[in-house]
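Excluded from the complex is one protein chain; the other protein chains are retained at their positions.
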Amino acid sequence: MKRREALAKLTGRERYVDDLPLEGFLWGMTVRSPAPRGRVTAIRFGKDVDWSQFVVVDHRDIPGPNVVALIEEDQPVLAAGYVRHVHEPVLLLAHPSREAVRRAVRSVEVVVGPEPAALDFRVPPAPEQIQYGSDNVIKHLKIEKGDVERALAGAPVVVAGTYETGAQEHVYLETQGMIAQLEGDVLVVKGSMQCPYYVLKALQHALTRDATRVRVIQTPTGGGFGGKEEFPSHIALHAALLALKSGRPVKLIYDRGEDMAATTKRHPALVRHRTGLTRDGRLVAQDIEVVIDGGAYVTLSPVVLSRAIIHAAGPYACEHVRITGRAMFTNAVPFGAFRGFGAPQSQFAGERHMDVIAATIGIDPVELRRINLLRDGQTTATGQVIRDGADRLAVMERALELSSYRDKQREHAAFNATHPTLRRGSGLATFYHGAGFTGGGEVALQSRLRVAGRPDGGVEVLSANIEMGQGTLTVFTELAATRLGLAPEDVTIAEADTGRVPNSGPTVASRTTMIVGGLIERAADDLRRHVGLDDSARGAAVKQSIQRWHREHPGEPLFGEAAYEKPPGIVWDDQTYRGDAYGAFAWAAYVAEVEVDLRTYTTRVIDFVAVQEVGKVLNPTLAKGQVQGGVVQGIGWALMEECKWRDGAMANNQLTNYLIPTSHDVPPVRVAFLENPYPHGAGGAKGLGELPIDGPAPAILNAVARATGAEPRAIPLTPENLMELLDGQAKVGAQHAAPLR
Amino acid sequence: MLRPYGKRMPAIAITFTLNGSPVTVDVDPAARLLDTLRYQLTLTGTKEGCGEGECGACTVYLDGLPVNSCLVPTYQVRGHRVETVESLDPGALEPFERCGATQCGACTPGVVMTAWWIREHPELLETHDTRELMAGNLCRCTGYDGIIDSVKEALEARGKGKREG
Partner (left out) sequence: MNVLLPASLPEALNQLASDATAVPMAGGTDLLVHWPVRLEAHERTYVDLSRLDSLKPLRWTEDELTLGGLTTYWDVILDARARAELPLLVDAARQVGAIQIQARGTWAGNIVNASPAADGVPVLMAYDAVVVLESRSGREEVPLDRFYAGYKQMKRRTDQLVVGIRIPRRRYTYQVFEKIGARRAQAIAKVGLAVTCSGAGWRVVAASVAPTIRRCPAVERLLEAGIPIASPEALLPAIAQDVAPIDDIRSSADYRTRVMARVLYHDLRDFWGKRA
């Protein structure tokens, strides 16, 4: 099936939040902190503005607790006399003219009495920088399996390495935006978001409104990648406060500069590995430390850290594993959800480290992975027994074969021996991604969903899960149609309006197809039973029964319902971090081929092969598109996307200076799937959305290592960074495959 | 004194051809073509992605060439020809639908405008390749393959149409 809303998007008819008709509204804007930490000593309103024309909101206008409700209740809606990061919201302004409000924002001076800021998460804070607990650690987590110290002490070989990853900006092409207005007594907030019920919860909490007086509607969302998971709650609150104070509709749309400067990014991370092995390359102990920069509030950092450590040991069998994790408070703009959610950082380190190990002990990186990849019956770091029938070796073999890995190695050797300035190499990464919320998260979400029968015999899926480009509308349509034997035209997907749809959970964590899709199947079955049919009834029989039901019950609603139920046999202990971290893992092997120009230290990816096992592939075009998009985002993160920091805020907050790949920078991404249906996923599917961002960075850096002989350990590997690495090595005279000839 | 209403030149009345029809509109001298299209003429198909001429989401044709409408002062289009995504024939976009050219859709109108221009000028491919020609349209979802494949298919469909027609 073609993407449902494709034609609306291709013709420009799809209306995003800034495209919606709106009468008599005000443009809202945010006045922000200029300093990373300190007391607000004054707010000066410039004399060049007639302030009587403006709506001005500060923290005293918040009816309820001044808190954006999430995991912790530590982040204010608007700073109340104290700021913890640059760009922290302090005041809100609104005016009918967008230009007027832009000028007015510049006329406000927020004066901050500076206090010592913690700006480097990698170093222990000085006493005067401590602002969270006794050590600025937001969250400690630990996984222990076996006895690492003893195993390391007895290991014939120990290889250590330290790896770093930088922040990454989402660059969804539609910037963040919200509209808030009162419809009678009901506050209606619409906008670009992944999680309508998160926004609802935040609005209810800070505005002390019960669910009957506030409604959240998702508008078509121009990309999210996690950036519209928790952040939209802030803009929604800001727009709502302005609308409540002014009594007028308020539109608050960030421009690109504000969006890049003030919203969340991927957590920077530092990962240390100490790995014990036998001489022939079998893992005997993995000691891993993961540190992430949380920024100035807790936001989602504890759960990002959780996913990071659970994935840190890689898809390998090892009896003795210790993984410790720390999320650090700093006075940086808070970091947040981004596709992969911690796993890309820890698996970059792990997969790069595998190649460092291979080089250290003199074994082929492919062989090292072949020896250690999980076999059915073996356990992950948390002790989860993997027994899904997936052939992880076959996934790797397919990637090697599609990329002509062995032939390429020979070709590269010949090429590198003769070319004066270019070096080529191929690199491999084998990795995994757990789908759905971690541990008991899915149980806690208590997701619910409805499939309604319409009087015309068609059905409507009512869910809070949203389309942001990843294909929800299409896949939900296919799942409902397939389950009931209906044509796709007989299925509609309700707008994600909290006034109408039940809370089927957030659109995050690769859970939408696998988990929420499963609810569609079960709600469809329930609907069928409501109209007196058994699960074998399909097509015309279903349609006619729904029509008949409506004739017999005029005006009454008809729907089937489903609530999340844990698949059998899943056990997780959140205290000890032992057990089944995820219902299912997707498995993958990616091969990158690169060409490094030694004149300019520039790395170009010239071929990319992405092979994965994600259960049953429901829609090949959409699935392929997810992988290709994730890979290109990963190429950007690996090679060019670099946040430059000034006082914990992004200094290069323009698309001219924060570069993402263009079509000219990337090769075609060759995608293949091995299929192994997952019995508890909708249509046999496992989660797919995040997996593709985990593999490109390590595959690419492993390829650069092969091509140049350098051992890069940090991303982004910009030309400037590669220069230091190559020339630094040349200086100390280490054997180095890449002197200029 | 509130400056936006202070020293300000009166609006300029301009006439231009928009999607094949003449249109006359009073524009603020500071208006960008993008703003005039979206907020004055309610043609919201054209999107703003960056406001700095990097992303191409606001691509329209000015006298038949793709341009970033965020970098065009509206007064400069007086007497000229402007086409927006709303001018395209939806029926001919089938290859873009089929090959995965769109995901979130925010870059899509701009992508489609550039892609369609290539489709209409296949001779460009004698000197350029599609990836170079599409480089002014940033997409964060597709990884570009869906777009590149669509252009190829659209060119083939066009060629076929010509031969058969």
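Miscellaneous remarks
Going by the order they are written in, the chains are A and B; count residues from 1 in each one.
Note that a residue touches a chain if its C-beta (ideal position, glycine included) is under 8 Å from a C-beta of that chain, and two chains touch if they have at least 3 such contacts.
What you are looking at is a predicted structure, and each value in this text was computed from that prediction instead of being measured.
Check A:P661, A:G681, A:G695 or A:G709 against the missing chain and you find that the one touching it is A:P661. Contact between chain A and the unshown chain involves residues 98-99, 102-103, 106, 255, 257, 420-421, 598-602, 604, 640, 644, 651-652, 654, 656-657, 659, 661-665, 718-720, 723, 727, 740. Chain B residues in contact with the hidden partner, per the touch definition given at the top, are 8-9, 12, 29-30, 32, 51-54, 56, 59, 62, 65-68, 70-73, 75-76, 114, 117, 127-128, 132-137.
Just so it is clear, only the chains that are shown with their structure count from here on.
One finds 30 Å separating the Cα centroids of chain A and chain B. Every residue of chain A that touches chain B in the complex is listed here, in rising order: 2-3, 5-16, 18-19, 21, 48-50, 53, 97, 99-100, 103, 170-175, 220-225, 255-257, 468-471, 621-622, 624-625, 627-633, 654-656, 660, 662-666, 668-669. Taken together, the chain B residues at the contact with chain A in this complex read 1-5, 30, 38, 42-52, 54-55, 57, 84-86, 88, 90, 93, 96-109, 112, 130-132, 134-148.
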